[in-house]
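Just one protein chain is left out here, and the rest sit where they should.
Up next, subunit A:
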Amino acid sequence: MSSRPELQAPPEIFYDDSEARKYTSSSRIAEIQAKLSERALELLALPDDGIPRLLLDIGCGSGLSGETITENGHQWIGLDISPSMLNVALQNEVEGDLLLGDMGQGLGLRPGVVDGAISISAVQWLCNADKSSHEPRLRLKAFFGSLYRCLARGTRAVLQVYPENLTQRELILSYAMRAGFAGGVVVDYPHSTKRRKEYLVLTCGPPSLSTAAPLGKGEDGESCSDDESSGDEENQTVSISDRHRPRKKQKINKKGKGREWVLRKKEQMRRKGNAVPPDTKYTARKRKARF
């Protein structure tokens, strides 16, 4: 992660029209977002009785995470700071209501009304001071304080974050605890660099049995060594170049691609509207043996 968006510009500037369009049209990002919000909902551990709840989506952006909430049958209210992202959400006609606002200034909701809150890749933005009036500590305090107030007792907030370093994670967590939350960090795939995802699972109310943080995925108990099982996880994402691998696989297949393959490819290119030379008797013919 060499280029963190947090370091480039404030969120309302960074997510401008073009970035918002890019964000929503990319199927890869959409898939990751859907997975993250699915997991966040799972960690939210809403009672399984089929009753729709009212959830809060902090940093809802273009409503990708909101769509997952809708699919699970819940109502939601989304908050974001970037007008461009909200505009995309409006165009997509998402189910929830959208609020334009800065989470660092508090949420502006009535106390005790929300049944749960999720936030996908948003809270780490609070750690940056983008204006001279911004003080990350005060903003974190205002955010967690207002979040604690608007949640109903015993409900959870699951915040997926990308902290830049250890200090940032501790800062976020300490302000969550100071606001009165109980809970901790759940790390999915802790051994993988790319798939590693951190979730702050916070429970509103006094600590009890239900506040114990659930186990992360791809985590083998206490051990931190690279076991076989975690090694498998890694191989899926981190490609390790192996010296003993056969050099080039194509050479093994001596026959090469035939005339049909070439014709099919040319047809494909034609359909795309590219300029393709006509098919003749010379197309994909064999070279003479002495060549």
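Just so it is clear, contacts are C-beta pairs under 8 Å (C-beta built on N, C-alpha and C of every residue); 3 or more make two chains touch, one makes a residue touch a chain; residues count from 1.
Keep this in mind: contacts and distances are computed from a predicted model.
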{"item": "UniProt protein name of the chain not shown, from \"DgyrCDS649\", \"V-type H+-transporting ATPase subunit D\", \"Protein MAK10 homolog\" or \"Multifunctional methyltransferase subunit TRM112-like protein\"", "value": "\"Multifunctional methyltransferase subunit TRM112-like protein\""}
{"item": "Hidden-chain contact residue, picked from the options A:Ser65, A:Ser84 or A:Gln168", "value": "A:Ser84"}
{"item": "Which residue of A:Ile81, A:Leu107 or A:Leu202 touches the chain not shown here", "value": "A:Leu107"}
{"item": "Omitted-chain contact residue, chosen from A:Glu31, A:Glu71 or A:Asp97", "value": "A:Asp97"}
{"item": "Residues of subunit A in contact with the chain not shown", "value": "16-17, 49-54, 75, 77, 83-84, 86-87, 90-91, 97-100, 105-110, 112-114, 146, 150, 152"}
